[in-house]
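The complex is shown incomplete by one protein chain, all other protein chains being positioned as in the whole.
And then chain A:
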Amino acid sequence: MIQLDTSWLQHVQKPARYTGGEYNSIVKDHSTVDVTMALAFPDVYEVAMSHLGIKILYGLVNRRDDAAAERVFAPWHDMEEEMRKRNIPLFSLETRTPIKDFDVLAFTLQYEMSFTNILNMLDLAGIPMYAKDRDMDFPLLVCGGPCAFNVEPIADFFDIVSLGESEEWGDEFIDLYKAEKAKGFPGGKEAFLRKVAQIPGTYCPALYDVEYTEQGDFKSITPRFEDVPAAVEKRIVEDVENVFYPTKPVVPFLDIVHDRAVLELFRGCTRGCRFCQAGMLYRPVREKTPERLLQIAKDTIANTGYNEISLMSLSSADYSKLPELVDMLMEEFKDKQVSVSLPSLRIDSFSIDIAKKVQQVRKSGLTFAPEAGTQRMRDVINKGVSEEDLLAACTNAFKSGWNTVKLYFMMGLPTETDEDLAGIADLAYKVLDLHRDITGKRNGSVTVSVSFFVPKTHSPYQWYGQQDVEEIHRKQRYLKSLINNRNISYHYHDGYTGYMEAAFARGDRRLSEVLVKAWEAGCKFDGWTEFFNYETWLQAFADCGLDPAYFARRTRDFDEPLPWDHLDCTVSKAFLKREWEQAVEANLTSDCRRGPCKGCNVCPELNTAIIDYKEGGRVEKVTFGLK
């Protein structure tokens, strides 16, 4: 166990980030288990602890008597400095065991700009970064999460990638690890990886060869062995009703970003917004019943002492039994001072009615995401929301006492013109005018927040070249010039982070070298504006003879092999291509949930179906996949 001396620890910021001991944290004696796993999140405690995936994995592994899971997060700058000065290796929160001593080190990958933190954590742990430099004496490096669907830029660092939902995969992997460990890993690491690769949903990067053309384009990725799958299909848990759910999550002492109980209503979203990677990765929609959710909510509140429960999903207002569930929760918690919150609202009057119900007292701001300023642009991205929807939602909200509305938009979308940007300003003014018309007061406020669109893999925009940063900065200034009202505030970020994010989002294995170079030059916490250093990143690319524009800005051909083609979220490429074609024509594709199948291929490929309790549960209908 690593000793941390109070005399210096009390002088770093928030030492409780590093000392564990929280209520519901689980401490096991490593000598009593067969497999030890460090669950890592490459960001600071307050961000990491807010993530539902870590809570699920932590509970899932620790429910087994033969395995122990502990947490490890990125130390903040001041703590890292102390650790390096004192030769303290990266350690786990539960037992302060050096990370190097765990069997498995599993990272969850949420965001490309946290990749350098992975390298920094490995360095702090004294673990060689490249997988090829590690034998079985080092922890096996596993990763999962949305970025696993294009893990190529960091594939050289990881041994095992878990695609899709991990609840079933996790148990299968631990079972295998335990059995092979007992035998002493005959044949070493490669033999073990070949066995792991037999578990559906597993990608072991070292078992594949990558080829590039003479021009330097990605050409192919092929398994080195016959028994290794050429393409890896994601895993899903069909029975989300009964899947493990963490009702005894660790209760942090520190104020974390999302400091509340979390209720996951359903997985997946089939609204089909064309910019949205999550909407493609997590299909199909699978709901839990309100009865099961009520039980989870009761247990979680009783086990944590939280006074707030958040209804979480990709689009919570789409939960088919939302009014019933909210009534059940309100009834259950009415005398217990537990409030219910809805993090995301759909843009319609119905959502406001629900919001009214749950926020009976505090009228904090409402947030909507129209995503684009004109109807044409919203049709291009298949947002399926009209100006009338937004104004109806705002009318309801303002009549009900809200005065603050936050609107999220994106900039840099395919086919976007200045007219679409002007539409953003127009919408903001319309919402503000509406507030004055309804309330007769001038205390309404609208916040317009505009992000820079990053095309992601496995979405209809995976071929689209990101717009030039300078063009984005011009557009930002243009939009700013159109907003001259002290009741409308306009927020945007510099475009450089979005540019780098885009390069890594659609990068290939050659980028691992860039990451190492950038890390060596001091890059870490790149998702934190104050620590992002654009010049250093450009230099790192240049040092490797690579151009970020090639990865971020180049429009790909439809028939060109893509470095992530073998990482299969089961939505077919033909479907994505058709969606791209529909997008440029500004044609809508309706939600398949209660309409006919649109041919995305997920249900037939995985032999599964939508689970929607408005439709009585499992929806049996004809589904197909465009090929």
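FYI, a contact is a pair of C-beta atoms (placed from the backbone, for glycine too) under 8 Å apart; a residue touches a chain by one contact, two chains touch by 3 or more; residues count from 1.
By our rule, contacts and distances are computed from a predicted model.
Q: According to UniProt, what is the chain that's been left out of this complex called? Choose from "Peptidase A2 domain-containing protein", "Inner-membrane translocator", "Nucleoside-binding protein" or "Radical SAM protein".
A: The record names the chain that does not appear here as "Radical SAM protein".
Q: Which residue among A:191, A:254 or A:542 touches the omitted chain?
A: Once the missing chain is taken into account, the touching residue is A:254.
Q: Which of A:8, A:130 or A:558 touches the chain that is not shown?
A: Candidates A:8, A:130 or A:558; residue touching the omitted chain: A:8.
Q: Please identify which residue in A:215, A:337, A:481 or A:607 touches the non-displayed chain.
A: Checking the options A:215, A:337, A:481 or A:607, the one contacting the hidden chain is A:337.
Q: Specify the residue from the set A:16, A:230, A:257 or A:584 that touches the hidden chain.
A: Only one of A:16, A:230, A:257 or A:584 touches the chain omitted from view, namely A:16.
Q: Mind listing the chain A residues that contact the chain we can't see here?
A: Given the touch definition above, chain A has residues 5-10, 14-16, 19, 21-23, 251, 253-255, 301-307, 336-337, 361-362 touching the missing chain.
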